[in-house]
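In this view, the complex is presented without one of its protein chains, the others remaining in place.
After this line comes subunit A, so read on.
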Amino acid sequence: MAADSEFHVLAVDDSIIDRKLIERLLKTSSFQVTTVDSGSKALEFLGLHEDDGIINTNTPSVSPNNHQEVEVNLVITDYCMPGMTGYDLLKKIKESSSLKNIPVVIMSSENVPSRISRCLEEGAEEFLLKPVRLSDLNKLRPHMLKTKIKDHQEPEKQDKEEKQQQPQSNNNNRKAMEEGISTEKIRPRLNGITAMV
């Protein structure tokens, strides 16, 4: 089934040229791609409110397609961006109970050892020097596969539910929601998902 091999990457870069480039590179590597131009837009897409870290089910920015249910298997972000840097974005993702398992890769045009170690320490999987090449992207798939494998090793009852409802279930978000949010909020969500099937 195509779904298993189709990983979805969220690419973040304030440069329009670099966004076009990374999109083409990722698509050539057979990934699904969404590009955004800032860290805050990335968090929005991931369903995280910057301030409170709780997935806001009532947010008006959620489209009929229900952004928050789109599984993101990896975030690749530029380091130097105005406002929220790639490092800030990395921190926010790793500090979020719902998003912390998403692998994050940092790109930078500057080879600064202290910057690199800071990012790796904060949990970045890779640090790529720009301009990024096709061969660099070969390093990404293993990180995404690792996460999928981890998800499938979770308690069986969750797996069974999800398999019945939707083959492409959003393991990350569902689990996280059950962890972090009360049951009352979950029910409407699950109904929403089954309706989509």
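In this section, a residue touches a chain if its C-beta (ideal position, glycine included) is under 8 Å from a C-beta of that chain, and two chains touch if they have at least 3 such contacts; residues count from 1.
Methods note: contacts and distances are computed from a predicted model.
Student: So one subunit is absent here. Using its UniProt record, which name fits best from "GPI ethanolamine phosphate transferase 2 isoform X2", "SKP1 component dimerisation domain-containing protein", "Mevalonate kinase" or "Histidine-containing phosphotransfer protein"?
Tutor: "Histidine-containing phosphotransfer protein"
Student: Just name the one of A:Ala11, A:Leu25, A:Leu43 or A:Ala124 that touches the chain not displayed here.
Tutor: Of the candidates A:Ala11, A:Leu25, A:Leu43 or A:Ala124, A:Leu25 is in touch with the missing chain.
Student: Residues of subunit A in contact with the chain that isn't shown?
Tutor: 15-18, 20-21, 24-25, 28, 80, 82, 109, 130-131, 133-134
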